[in-house]
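Only one protein chain is missing from this complex, and each of the others stays in its spot.
Going by the order they are written in, the chains are A and B; count residues from 1 in each one.
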Amino acid sequence: MNLLGNPPRLTLLFSFWLLLSSGSLDAAEKGQQGVQLNIGTILASNESDDFDPKLSKIKNQLEVIKYRSYRLIKEENQKVPWNGNAAFEIPGGRTLMVMPQEYRNNRISLKVRLLAGEKPLLDTTVRIRNRGNFLLGGPAHEEGVLILSISAMTQ
Amino acid sequence: MELSDWELVQRCQQGEIAAFQELVVKYHRKVFMVVLGIVNHREDAMEIAQETFFRAYRNINGFKGGSSFYTWLYRIAVNLSIDFQRRQKRSPVEFRETMDDLMDKGEGAKLANDPYVDVQGREIGKRLLAAIDELTPDHKAVIVMRAIEGLSYKDIGRVLGCSEGTVMSRLHYARKKLQEKLGPYL
Partner (left out) sequence: MKDCEVIESSLGAWLDGELDRSEAERVRIHVQECPSCLGEKERLERLQASLKGVLEGGASGLAFEPFWDGVRQRILERKPWHARLWDWARPAFYPQRLAWAIPLVIVFLLGILSLEQFFPGWRWGLNRGNVAAVDSIDGHGFNVAVFRESKTKTTVIWLFEDQEDENESSGESASTDSSF
């Protein structure tokens, strides 16, 4: 059978349909409900050597920061649509605003703003892997500093 | 062995244009006559009859054999003809001129099995054609299909999408009108 010379047409049609539907995966993802954001607020200090077991998954990430103690203060999830704004309360009168902007090549673009009251401290745009995270640290709190683990996952 | 209409249609549905050609051989004259009877103009009838077969070919896969092929085909032809008639209003003079040419050539009398093979016969023919032209498209359709094809009222009803009773009453009306127009010539 000369499969290459005269391929079954249903095969071709079905294949064409499959290719089209695969090409629309990204569009389908973006077209869905948005992004689930997860913000972990971590207190890093040198007051003790305690490491919160709840942070075991990101232990490797935190080690580079060279504090001796890490404690998870709170963890918050929010679902936010594309180009929508999510606000997270950060200890010390601060607010973290996160806006997922677009999804491309398996990366979620996030616009992030950290405020102290009404005053902006930091504006940044970061592209992270879907289900990945980055760390934003530095603001002083109690005996140490705050580190925010910001992760995002498409819905 | 001659294939039935349904067998030919099935072959058409498989893409055999030769099978479709067989159907055209079988029905082209009959379709043309029906269309000509309604639109009363040879060139227009040719266009519409060809269009009928083109549309039948294009929609051949939609024919499931629920009705006979020829009623399906005539439905296409009659619908196209009636639509054409409603769009175009040809003057009786133009019509008579066209058909008069045919009558004067003697073609009609010679080949049509017309019992009046003489001038009087031709005169009846001309008047008859003029009278047909004055009927509405729906009445033309029934009178033409019955006269040419001898189709049953049931089949005519299937083609036109109406009841047998409607076919009967339209035929009665059309024949009455034609008799009135032809008067003493009959």
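Assume a residue touches a chain if its C-beta (ideal position, glycine included) is under 8 Å from a C-beta of that chain, and two chains touch if they have at least 3 such contacts.
Just so we're clear, the structure is a prediction, and the values are computed from it rather than from any experiment.
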Option touching the unshown chain, where A:S48, A:N85, A:T125 or A:Q155 are the choices: A:T125
Candidates B:A19, B:L80 or B:V144 - the one touching the absent chain: B:V144
Contact set of chain B toward the excluded chain (per top definition): 15, 17, 21, 24-25, 28-29, 32-33, 36-37, 42, 46, 49-51, 53-54, 57-58, 61, 99, 102-103, 107-116, 124-125, 128-129, 132, 143-144, 146-148, 152-153, 164, 168, 171-172, 175, 178-179, 182, 186
In chain A, positions touching the absent partner: 1, 3, 7-15, 18-19, 22, 25, 58, 60-61, 63-66, 106-107, 109, 114, 119-140
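In this section, only the chains that are shown with their structure count from here on.
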Rounded Å distance, chain A centre to chain B centre (Cα mean): 74
